[in-house]
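Missing here: one protein chain of the complex. Every other protein chain is in place.
Per-chain residue numbering starts at 1, and chain names A, B and C are given in the order in which the chains are listed.
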Amino acid sequence: MKKTIPILVAAAAALFILAALILGEPLAGWLEIVLNWAVIVASAALLVAIATLILTHLRNIVRGKRGFIFSIILISTFLVSFIGALVLGVDNSAYLRWVAAIQLPLETSLLGLAALVMTAAALQIFRSRGWSLLTLTFGISALVFLVISLGLLQALNIPVLTTVINYLQRLPMIGARGLLIGIGIGALLMGLRVVLGLERPWGE
Amino acid sequence: MILCPHCGKENLPQATRCVHCGEDLEELFRIEGMEDNSALQEEPDISVADLLESFRNDSSPKDEETRSADSTGQAYVSDSGAESNAEMPAEEEEQAPEWLARIRKRAQQEEDAAGELTRKGNSLDAARSEDHRGRVDEEFANWIGRIRENARRENLLMPKPAINSAASEEGVPEWLRKVRELQPEAEDGEQFAEEPAEEPAVEEVEPEEEQGEAAAQDQAQETESVVEQTSPEEILGDTEPAAEAVSELEPEPEAESAGEKAQPADEEDSDSGDAEELPESAAAPQFAPVLEELGLAADGAALELDEKPASSEELSADLLLLRRQKENAQILMNLIGEEGRGIPPAKTQRVSGRGWYRLILGAFLLLVLAAVLVFVPEAKPKQIENPAPAVALKDVLDRLASGDKVLVVLEYQAATSPELEQIAAPVLRELETRGAELQFLTTHPNGLWLADALMRAAEIPTRETAFLAGGRLGVLAAALNSEGNSAVIPAGIEELQKYDLILLLEDSQTDIQNWIEQAGPWLSASKLGVLASSQNEALLLPYYDAGQLAGFAAGTLQGRVLAQALDQAPLTSAPSRAFQAGLLVMIAVILLGILSKAEADSSARHSKEPEA
Amino acid sequence: MNPMDIVLGVIGIALSVMIFSYLLGDNFFFRAALYILVGVSSGYAAAVLVTKVILPRLVEPLSQNGTDAFWLGLVPFVLCVLLVLMLVPRTVKAGTLPLAFLAGTGAAVAIAGISRGTLAPQLLSVVNRFSPELLRANAGVNWGGIVEALFILLGVISVLFYFHHRLSRKSAGTQRQLLVEGISSVGQIFLGISLGMLFVGFFSAALTALIARMLWLKEFILALLAG
Partner (left out) sequence: MNGMITLDLLALAIVSLALLSLAIALLTSRKHPYRNLRKNEALLDAEKLMHEAAEKGLRLTIGLGVNQVSSAPAPANLAGLPVLRLMSRRSVFNDQPAQALAGDGALAALGQLIVRGKYQNALATELFKPDFGLLAGATPYAYLAGLLPEVNYRANAGVFLLGSQRPETILAASLAEQKDLPLVAGTDDLSAQAVLLATNARLCLGEDALNAGAALESDPGAAASVRAQDWLRVLAVLGLLAGAVLKLLGVWQ
C-alpha cells in the first residue's frame, strides 16, 4: 500500500494536468492552482536541498574532516549573501552590485576557462575517437563553421559565396531536427512511464 | 587429541564435531592450556582403521613413548580443571595409560559397549562413501605429516629433556611459567592470563599455517646447517647470536599475508609499531591456542627473542619461538585490533604529467588574445549580409510602432552576459527609440541583477524586472492565464497574448525549448523572437524552419550585423579582431590534431610492416 | 573611479586569477573560488525564493484564515512540511509524496510540451516542404526546392535510424539490419555536421566570455592608472 500511494499521486497530478490542457477552459482555474502548488513545492525542495548542503558542510567543520576549510568558505559566503538579502532586501541595488561583483567574474572566468580547455580537447579528438564517419564529418564541419564564424568570407560580399555560406549555415538544421525528434520521442515515452507508474523516480 | 566417545576415534582438541562419525563433541570441547600433541609425533603413516586396530590391541613396545606423551596430553585434557603434576618419573611409563584403562573399564560395565562402539564405527564407515573416507584419511595424513615435521625439528634442536608436564604447582600453566621466565619484569602478563582466550576462527588462521609450514621447512634445513657448526651450549648460552643467525637466514616474512585487508604501508608501520611495544609475554598466553592452531606447539620450537632473558642459565631451550610465530601473532593482533575500525580510503595514484599540453595550449591562446587586444587596433565594421533568420527578426522589429508592448525575457547566466549584452543592447536601444513599451521578465534569480547590467549597457532607463518562478510551470501558467490576475504571474505582467513581441534572451536549450513548447502553442502567429548565444544556433534552426519562431540572431557576429541593419552602433566591448584570432587558433589546433593522428597511424602502420 | 568600484574591481581580478590558476593544475585557490561561487549563488537563490515565492504564495494565504486561499494553501503547506522532514535522516522517506507530485506534474507538462511543441511541428514542417505552392516557381517547377525538401526528408530519416535499437534476428542479435546500418551511416554524416556547428557555437560563446573578461581587466587597469 505504501508503494502505491506515490504512484497514484503522480498519476493523478499528471492526468489532471493533461486533461486540463486538452479540455481547456473548464479546468483552467484549477490547472493554475495545481501549477502554483507545484512551483511552491519545487521552491521548497530547493530550499531543503540548500539546507542539507549547509548541514553537511557544518558537519564537516565540526568533525574537522579533510577539506573543512572549504566548508568554512562556503558557509560564510552563504550566510553573508542570504542574510544580506533578507536585511537589505533582494532588490537593493547595492546588495545586487556585490552579488554581481562576485558571481560575474567567477562565472565568466569559468566559461573562459572552458574555451582554453576546449582548445586542448580539440587536439585530442581524433586520437581518442579514431577515424569514424561521425568524427571525420564532425572535424570537417567544425573547421568549416570556424571559417564562417570569422566573418571574413561574408565581408567579401560575393553573391555566390554568400549563397553557399547561407546554405551551409542551414545544413546543420537536418541533424538537429533528427536529434530533437529522437530525444523528443525518448522523453515522451519516459514521461508516459512516469505517469503510468512504470518509472518511479522517487525510489523503489 | 580427544577421542570421540561415539566412534572412539581421535579428533583435534578444538573440534566440536567428530571428523569420522559426525557426532557432537560438545562436552569434550576445551580451550584452556596447551595441547601437548608432541606425543603423536613418531606415529608412522597409518590410516584411521589401523589406528583403531592399534588401540584395540595391547600396545607394542615401540609405541610406548608416544602413548605416554599422548596420555599426558589426554590426562591434561580430561582433568580440565586440575593440572596433572609437572614431572612424570620414567619408571611409570610401562603401566597402561589411564585413558586406555578407562575405555576398558567402561567397555566391561556396559555389556558389549566396546563391541557396540566398534560395530557402530564400522557401520558408519560402511555407510560413508569410499571417496569421503579417502578425503578424511588424506586430511588426517596431512595433519600427521605436519606434526611429524615439527617433531623432527624439535628433536634436532634440543636433547630430549624430560617433558615437563603442562601444569605447575601454583596452578599456572607450564608454558606461561616458561614465558614468564623470559620476561620476569612484565607484570601485566597475569592480567592477560585470566582473560578467556577467544578461539580465533580456524579458517582465518589456516592460510598462515600452510605458509608457516613452508617457512618452517626452509628454516629447518637452515637451522640444521647452523646447528652442526655450533655446539648446543652456544645455542643455549647466548641465544641471541644463534637466533639472529636463524632470523637472518629466514626469508622475509610476507608483511601482508592478510591480502588487501592490510592498510596502506604507511599506516601499517605505525600500527605495527604500537604492537611492538606490547611486552612479548603479555601477548603469549592470549594467543597460546592460536599458536597451537598454527601447528607450532609453544614448547616444541625455537623462539626468536628480542629482549635479553633475565638470566640465560634458567632459560630452557625449547622456548626459542620461531620469528615466524611472532610475525603471525603480530598480524593476528593487528587484525583483531583493526576490528570495527573504519578502513581509511585507498588512494588512486596521482597521474601527473597529463595536463602539460592543456597548460601550453591554454597559455598560447591567452597570449594570442592578450597580444591582439593590446596591440591590434579594432577593425572598421564591414557591411555583411544578414542571414535569413536575423533578417526576419529585423522585419518583426521594424513592424513595431510606438506604444507596442514588448516583453523582454532574460534567461541567460552571468557567464554569457557579455555575449548577450553585445547582441541585445543595440536591439533594446532601437526599441526604446521607437517608443515601444518594454517590460522585463526573468525566470532565473540571477536575472534580477543581470537585467540592471543590461539596461546600463543598452543605455536605456532602468525599470523593475519581474521574477516568474517555476521555469516551465511558470511559463505554461503565464501562457494559459487569460484574466491577467493570477498567483503564478508576477504583478505588472499581462497576458502573453497581449504582447506584440516576446523577445527571449537565451543561452540554454532547456529554456528556449521551454518557451517554444509551453508558450508557443498558446500564442497565435508566432510572437517569439530570440537573441541567443552562438551555442544555440543549431538548435534554433529547426524551430525557425518550422515557423515556431518569428526570427532569431545567435552569436556576436549576427548580433553585430543585426545592429548594423537597425542602424545602431554595436557595443564597444565587442572586439572582433581578438575573436577572429581565437577562432584561428582553434582552426590551427584541429588541423594539428588531424595531422598528428594521421602521423600516429602511419608510424603504427610502418612499425607493423617490417614484421609482416 | 570611486573607491567602491576599485574594491569591487580588485575582488573581480582576484577571483578571475583564482579560476584561471586551474591551468597550473587543481590548487587551493581554484577550489576556494568554486566554493565561494556555490555559497554566494545558493544564498542569493534561497533569498529570492523565500521573498518571491514562499512568503507571498505560501505563508500569506495561510494568514488569511477561513478564505478559499487558506484552504487551498494547506495542500502545498503539508507537502512542504513533508519535504522539510527530509532534513532528518530517519524521516527521509517522508519526501516521497511531494516528489511524486512534482514528478507527475513535470511529466505531464513535458508530455504536452514535447508532443505539441516539438514533435508535431517538426514532423509537419518536413512534410510541408512538399506543398505544391512552395514547389511551383512562376508556373515552372522549383527544382531547387524539391531537391532541398527531399534532402531534408532523407537527412532526418537517416538521423532517426542512427539511433535504431532493434538488432536483426538473422545476425543472432549482434548487428542491425543491413538497410538500417546503411541508412544510419548516412545519418552519421548529418549528425557530424550538426555537432560540428554546435561545437563551434559553444567555443565562440566561451571565447567571447574570455575576451570580455580580458578586455574588462585591460580597461580596469587603464582606468586605475589614469587614476
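The rule is simple: a residue touches a chain if its C-beta (ideal position, glycine included) is under 8 Å from a C-beta of that chain, and two chains touch if they have at least 3 such contacts.
All values derive from a computational prediction rather than experimental measurement.
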What chains on display are touched by the one that is not shown?
-> A, B, C
Out of B:150, B:465 or B:514, which touches the unshown chain?
-> B:514
Filtering C:92, C:178 or C:224 for touch with the omitted chain leaves C:92
Residue of C:8, C:156, C:189 or C:214 in touch with the missing chain, whole complex considered = C:156
Kindly state which of the options A:118, A:150 or A:174 is in contact with the chain not pictured.
-> A:118
Decide which residue listed in B:326, B:429, B:444 or B:527 touches the omitted chain of the complex.
-> B:444
Determine and list the chain A residues touching the chain excluded from the picture.
-> 22, 38-39, 42-50, 52-53, 55-56, 59, 67, 70, 106-107, 110-111, 113-114, 117-118, 120-122, 124-125, 128-129, 134-135, 138, 176, 179-183, 185-194, 196, 198-199, 201-204
Hidden partner sits against chain B at residues 260, 343, 345-348, 350-351, 354-355, 358, 413-415, 443-446, 469-474, 508-511, 514, 521, 524, 535-536, 538-539
Mind listing the chain C residues that contact the chain we can't see here?
-> 22, 26, 31, 33-35, 37-38, 41-42, 45-46, 49, 53, 83, 86-87, 89, 92-93, 95-96, 99, 102-103, 105-107, 109-112, 115-116, 119-121, 123-124, 126-128, 130-132, 135, 149, 153, 156-157, 160-167, 169, 173, 176, 191, 194-199, 201-202, 206
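Please note the rule applied: only the chains that are shown with their structure count from here on.
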Given the contact rule stated at the top, which pair of chains has the most C-beta pairs in contact?
-> A-C
Rounded Å distance between chain A and chain B, as computed from the means of their C-alpha atoms = 34
Check: chain C positions touching at least 2 other chains come out as 20, 23, 41, 44-45, 48-49, 52-53, 57, 105-106, 109-110, 114, 118, 122, 194, 197-198, 200-205, 207, 209-210, 212-214
Residue numbers of chain B (touch at least two other chains) | 358, 362, 366, 415-416, 418, 446, 448, 469, 473, 476, 487, 534, 538-539, 542, 545, 555, 582-583, 586
Touching residues on chain C, where the partner in the complex is chain B = 20, 23-25, 41, 44-45, 48-49, 52-53, 57, 105-106, 109-110, 113-114, 116-118, 121-122, 124-125, 194, 197-198, 200-205, 207-216, 218
Inside the complex, what are the residues of chain B that reach chain A?
-> 357-358, 361-362, 364-366, 382-385, 387-388, 413-418, 446, 448-450, 452-453, 464, 469-470, 473-474, 476-477, 480-482, 486-488, 534, 538-539, 541-542, 545, 555, 557, 576, 580, 582-587, 589-594, 596-597, 600-601
Would you mind writing out the residues of chain C in touch with chain A in their complex?
-> 4, 8, 11-13, 15-16, 19-20, 22-23, 31-33, 35-54, 57-58, 72, 75-76, 79-80, 83-84, 86-87, 95-112, 114-115, 118-119, 122-123, 126, 151-152, 155-156, 158-160, 162-163, 185, 187-207, 209-210, 212-214
